[in-house]
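Data first, discussion second: the structure below is written as structure tokens.
Complex shown without one protein chain; remaining protein chains in place.
Moving on, here comes chain A:
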Amino acid sequence: MKKMTKILFLITVIGITSCSPKISSNFINPQPKLSIDEKVALLDIEHNLPKNNIIKVGELRFQDSGFSTDCSFNSLMTQARNEARKNGANIVKVVDKKKPDLWSSCYRLKIDLYKYDADVSSLPQYQLKLD
């Protein structure tokens, strides 16, 4: 009975703590933080980066922690945008995208973050949706 209680407790703890995807980041050139009013462009695989006035700020990688549930494409892009703002980037560019499959129910993304010295709203970009 004690063993059963321990197992239930363990499952509960795992369930509560590990629903978020694993995020690894590497910021090579952090910039001053952006405010909520400053636009951030979300560029999917098919969207091209502007050629000039652009600095790479860092990289993000979203992986499945094994118990992740909050890992839809829109949710990950929202989290990437928040990370971008914190580090002064106004372009989130998806460089590698793995869709949910037999091995994982999550999107897995590799993202580059850039600071672009011009208006990002004119760039062709992904329109975020609510799941």
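Methods note: contacts are C-beta pairs under 8 Å (C-beta built on N, C-alpha and C of every residue); 3 or more make two chains touch, one makes a residue touch a chain; residues count from 1.
Throughout what follows, contacts and distances are computed from a predicted model.
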item: Missing subunit (named according to UniProt) among the choices "Acyl-CoA dehydrogenase", "Sensor histidine kinase NatK-like C-terminal domain-containing protein", "Tripartite tricarboxylate transporter permease" or "PEGA domain-containing protein"; value: "PEGA domain-containing protein"
item: Absent chain, residues of chain A that touch it; value: 4, 8-9, 11-12, 15-16, 19, 36-37, 67, 69-70, 74-75, 78, 81-82, 128-131
